[in-house]
Structure formats: C-alpha cells, structure tokens
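A single protein chain has been omitted from the complex, and every remaining protein chain is retained in its original position.
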Amino acid sequence: MLLQQLINGFTLGFIYALIALGYTMVYGIVRLINFAHGDMLMIGAYTGYFILNALGATPSSLVLSLVVSMMVCAVIGVALERICYKPLRTAPRINILIVAIGASLVIENGGRILPFMGPNPRQYPQLAGSVNQLDVMGQQVIISQQDIIVIVVSIVMMAGLGYIVKFTKIGKAMRAVSHDTRAASLMGINVDRIISFTFAIGSAMAAVAGVLFASKYPQVQTYMGILPGLKAFVAAVLGGIGSIPGAMIGGIILGITEILSKAYISSKMADAVVFGILVLILMVRPTGIMGKSLKEKV
Amino acid sequence: MKKIKSFPLLLGISLFVVLIVSVLIKLEILNEYVAQILSFAGINVIIALSLNLISGFTGQLALGHAGFMAIGAYAAAISVMQFNMPIFVGILIGGVVTSLFGLIIGFPTLRLRGDYLAIVTLAFGEIIRVILVNLDKLTGGAAGLKGIPYFVSAAAIESDPAVITWVPVLNFACITLTMLLILALSHNLLTSSYGRAIISVREDEVASGSMGVGSFQYKMIAFCLSAFIAGVGGGLYAFLFNYLNPTDFNFLRSVDFLIIVVFGGMGSLTGTLVAGYLLTYLQEALRFLQDYRLVIYPVLLIIMMIFRPGGIMGSKELSIVRLVRTGSLKKALQRETAADREEQA
Partner (left out) sequence: MSTVLHANKISIEFGGLKAVSDFSLNLESGELVGLIGPNGAGKTTVFNMLTGVYLPTSGDITLEGKSLLKKQPHVINHYGIARTFQNIRLFKEMTVLENVLISYHAHVGYNFVSGLLHLPSFKSREKEMRKNALELLSIFHIEGKQDELAKNMPYGEQRKLEIVRALATKPKVLLLDEPAAGMNPQETHDLMNLIRFIRDTFKLTILLIEHDMSLVMGICERILVLDYGQTIASGTPDQISKNPMVIKAYLGEEADFSA
C-alpha cells in the first residue's frame, strides 16, 4: 500500500512543483507573492478543456492543449503584470499584495460570469487509456495512464526550464535580475523585459500544471486554482522561496505528505496537515530547504 | 465662547445618535431589514477596525480575519449555549480565545520580515473552516450551529412575549455601542506612546528597532489585539444572526473586510467607520447585480490601489469635534495638531 501511496504522492507532487516554480521565480525577481498564480492553473485547465472537448480526447489533442494553454496563460500572465503590478512597482509591498488578491478574485469571479465558463463545475474529457497493474515485490501497484503523463510531462517541463535558466542568455539575465535588480539594469539588462519573461514562463508552467491536474482529477471550475495554488506556495516556502530546485523538491515533498496524511491520518484533515507544515517550517527554518537568507541593506 | 471638552462632546453625540436610531427602530419607522443592515454594518466596522489595526497601522497584511471572526463566533455561541454563560461573558470569551489563536499564529510568523503573515493567516482561515466542519459534535459541523439565543435571554422572552419586539433595537444598540467603544479605545491606543510604537514599526522596522522599539513585541501586541477585536465582532455576529455555518467564514469574507479597510484608508479609523457603513449598504443595494458584484468589488480594489492607494481618507482622521466647532469639513479632515493633543492630554 505504501508504494501505491508514494506513487500517488509523486504524481501530485510534480503538479505542485510545476506551480511552485512560477511562485518562486516571480518572488525571486519582484519579491511579490503572486496570489493570482493559482488562477493561471484554472485558465490553463479550461483552455485544455475547450480544446479536448472540440477535438476529442486523443494524445495529439492533449499535446496541442498543453501547448495552447501555455501560450494563453503566458499572455495573460504578462498582461497581468503590465496592467496590475507594474504601476505599483515602487509602492509599498502591502499595496501590491492587495492588488494581487484583487486580480485573483477578478479572474475567478470573472470566469463565473463568462457565459462559456460559468459557475458550474464541468467534467474533464479523459483519454481513453489503460490502467497498468504492476507487480512489485508481491504487491499490486496501479499506475494509471494519467499518472504516467503527469510524471513524464512534468519532468520534460522542468528539464526545459532548467536548461533555459542555466544555459540561455535570457536565463542568465533572469538570475542576474533576481540577484540584484539595480546592478542588472546598470549592466544593460532590460529589467522590464526580464520580468515579463518570468511571468510568461511561470504562467506557462502553471498552465501545464492545470491541464495535468484536470486530467488527473477530472473536473474544472473557476475556483479550482485556489487550493493547489496555496499548497504550491507552501511548497515554494518549504523548498526555499526564490530557489528553483527548492520549488521542485518542496513540491514533491508536499505532494507525498498530503497523500500520506490522507491515507494514514485523516482524509478530511490532510489540508490542515499541509498548512501545519508551513507554520512548522517558518518556526524552524524560515529560509526553507534550499533558500538563502536575504539581508536587508541598511 | 467656552470650549466644550472633546470627550463629553463626542460621548454626547454618539449616545444621541444611537438613541435616535434605536427609537426609530422601535417605532418601526426604520423596519427590521434596515435595522439588520445597520447592525451588520456595525459588525463589519468592528472587524475592519481590527484588520486596520494590524494591516493599516502595523503594516502587516493579514488575510484570515474571517477565520478569527469564526473562532470568536463559535466560542461565544458555544459558551452561552453549552455552558450557560451570560451573553456578555460569552462575547468576551470569544475575544480571548481568538486572541490566543492570534498568539499561536503570530509567534512563528511575525518575527520574519516579508509577507509570510499574509499567507499564513490565509492558510489559517482555510484550516479553521475544515476544523469547524469536523468538530461536528461541538459546532454542528457542515449543517451549521442552530438555535443561538438573541441578545436577550430565552427566559426573558418566555416571561414576557413583548420582549421580542425589542430584539431589533437591542441588536442595533448592543452592536453599535460596542463598535463605538472599540473605536474610542483604538483611537486612545493609537494616540498613546504604545500606538506610536506600533505605527513606527510600519514606517521603518530597522529605524524603530534602533530607537528602542522591539518590533516583534509590538507586532505581537497589535496582532493579538486585532484577533481579540475580530473575535468580539464574531461573537456579536453569532447573536445577531442566531445561526452559524462554517461556509460563512470563507476567504471572500476576509476580502470583504480588506476592501473596507483599503477603501476607507489604511491607517484611518474614521475612514474604516465611514467605509464600513457605506460598503455594507452598497452590498445590499447591489444585490441585483448577482455574480457581477463579485467582479466589480475586486476591480474597485485594484483601481483604488493603483490610482488612490490611500483610500477615501488616506491616513487622515475625520474629527467630529472639529467639525462641530468649526463647521468646516475641510478643517475636520486635517491632521491632529499638537494643540489637539494638548487638549486631550
């Protein structure tokens, strides 16, 4: 049983990790908890829903829906930054946080009044696929096709992100801006462009997470992003906010913890356990697993 | 002309207004629905004041005040229903229990710089609902807690059925007087040295530390006080509506309070007072918009933050005393001067 739970935990953890990456990258660069990030997951899931519904749930339309939802969310993410956050870049942080909450509510509730989305949950189209039973050390372990898709796609996305951040010019610029925005701009880096790019990539990752989340838990509705978004934030803090490998590790740890506490403690209280972890980290090691402490310049 | 001291003047005006409105409610010139809205607005003001204390004056964004309200409401209702406490004591117990929760959440989070409080309080607000649903023996669970008494005891109603006609008046008077008391005490606190210490933490934590103000300590004081007031507000809510359900205390309700604070002006007590009544009324008046309301509100919040981040009042206060003395709204909206302080002291 434990092995089965671990597999479920990993699957969920990969989804959290994808969302947490967006949180952590945006935080690393503009020091903002982007409350609307969880809603990117919702938009991504809905985009996938429309495509899968129109073209039928086939592997190729799933790939198409991943690509299109990434593009849609990237555009919305950048627009969000330009319209809502950019005018407030020098304002007190509390103001920007409030705007982020406002933006999140506009997206969620906006979805409710849009005729093609609406307030009612919808069933997500699922790929007709096999359920694989494996026999591991005498235990029956079920790995569904959805699980495999989640794990494979997540690994591909993370590897891609890792490549961009580590080896490309724009990735280096991102790291420079996150390290010291002013110095980076003095070195001729277009900070606005880097911030937009960060929002685009983060939102695209959340879009992928959205499509994967909806194919694993096959239902979409406009508030679906809130809870995974919050948990992904916890994952980002757990890993060390601002750290990309931290977000991946934090996401997976969180996914496994959630599934295990659902299985062995109480299915109703699993969320409480997850947030309890947040409080615990903040007490013991506020910088998270991989995080560095940021000193304020006096 | 001899100046009337500001304290008796304010007390007089407040009691007069409460009395007049109470009479109007009793005479049914203001119907029960209006009385209900006025009472509810008073509760909104109380909880928004408590949020303003931590977010506007101390500069720490908190997003779980619906959760605090829920704890206060359930603690007050349960202590009255199960332990036969007087209502007044029940409300105080609600406040104390809530501030204990504030202590538990604040301790690990408030020593950190940054936005951790926002996310932890948000998470806390969500957990509280899960817990309230699961403690169904005590709280009635998802079905809600029914049969919470009015502000008068059941025995009094039984002995004289006419007492029930006093319920809307009692609701209004109890809530509004509590609100005014909290408003006055908040004003006192913020004009005292302890209040200045709290505000200095918002202004510049490093500088206030170097001037001898321990920022963690004052953040804790403000946060626990904020939790206490929100708990009291929750208790009043329980006895006003006589029914509680965990879903009443979701994140959107926390946002309602935030909107009142931002709209009135972060760091303005009277701004919160004005905005609390205005927005509670608007919420009722805009009911016909249905779901559109849910979009208009946050859009308003964003526009406000971008174009008028100080809200309607900024950090200024509306001084009724100066309004009465000078008859000028402009002068009444000026900052308090040293001369005012001199008089107060």
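Which chain is which? They are A and B, in the order written, and residues in each are numbered from 1.
In this text, contacts are C-beta pairs under 8 Å (C-beta built on N, C-alpha and C of every residue); 3 or more make two chains touch, one makes a residue touch a chain.
Predicted model, so just to flag it, every value in this text is computed and none were measured.
Checked against the hidden chain, the listed residues B:127, B:199 or B:321 yield one contact partner: B:199. Of the options B:21, B:145, B:170 or B:189, the residue whose C-beta touches the omitted chain is B:189. Note that of B:36, B:134, B:250 or B:315, the residue touching the chain absent from this view is B:315. Listed for chain B, the residues touching the missing chain in the whole complex are 185, 188-189, 192-197, 199-200, 203-204, 206-215, 221, 267, 315, 335, 337-338, 341-342, 344-345.
One rule holds for everything that comes next: only the chains that are shown with their structure count from here on.
If you average the Cα atoms of chain A and of chain B, the two centres end up 35 Å apart. Within the complex formed with chain A, the residues of chain B that make contact are 55, 59, 61, 63, 105, 107-109, 112-116, 118-120, 122-124, 126-127, 130-131, 133-134, 206, 251-252, 255, 258, 262, 266, 291-292, 294-295, 297-299, 301-302, 305-306, 309.
In the complex of the two chains, the chain A residues touching chain B come out as 31, 33, 84, 87-88, 91-99, 101-106, 109-110, 112-113, 119, 226-227, 230, 233-234, 237, 268-269, 271-272, 275-276, 278-279, 282-283, 286, 296, 298.
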